[in-house]
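As you look at this complex, bear in mind that one protein chain is not there, while each of the others sits in place.
Let's turn to chain A:
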Amino acid sequence: MDTVIGVQYKDGVIIAADQANARSILIYQSNLDKIKQLTSHSAMGVSGPNCDLVQFTEYISKNLQLYELRHEGTKLSTKAQANFCRNELAVALRKGPYQVSALLGGFDLTTQKPSLYYLDYMGTLQKVPFGAQGYAQYFTLSTMDREYRENLDETAALDIIGKAIHELQSRFLIKQNNFIIKVIDQDGVRVHSQGADPADT
């Protein structure tokens, strides 16, 4: 039921995710933050059970941090991070799979380029200019196909995200009132807007 949407633009990546955690007919919480920061300039929006979301993202982000500590502060490129994630998902698949589907967005300071990767619980990895996870795919991909251009600016990219969320809120059976939107660019990862404050607990 989770929604994760991502759009890459000229100077960065925007990732949006819904903020609800629900089981069967009950909403347990509606101010979750499902876009987990991995390194200073990358973040992963994740859909899936809360347990796998937390265990997987913490495992990945701590290992990425360990890499930096071991290699004199060398930061891994977004491509390397995405491939690391994919490998971990693939290895776990036949043992105890992480049932997560994610969109990993990052900005490489060395090449000054943003990138967005689509990751699946089966170990799929694909670099994409925009993407969605969950039921959101059915509702938002066409809008994003229609609107996306090369070298968008931040406003245009946010507009696409806005249109995608609007479509979900109009047509998707499950009401998702709260969305958290994060921008990853040269200055790092920041929250652009949030429906409900994840820290309000």
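Note that in this section contacts are C-beta pairs under 8 Å (C-beta built on N, C-alpha and C of every residue); 3 or more make two chains touch, one makes a residue touch a chain; residues count from 1.
The definition used in the following text is that contacts and distances are computed from a predicted model.
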Options "Sterol regulatory element-binding protein cleavage-activating protein", "N-alpha-acetyltransferase 20", "Cytochrome c oxidase subunit 6C" or "proteasome endopeptidase complex": UniProt name of the undisplayed chain: "proteasome endopeptidase complex"
Contact partner of the left-out chain, one of A:51, A:66, A:109 or A:191: A:51
Contact with the hidden chain (one of A:110, A:155 or A:201): A:201
For chain A, the residues touching the chain missing from this view: 21, 25-26, 28-29, 32, 49-52, 54-55, 95-96, 200-201
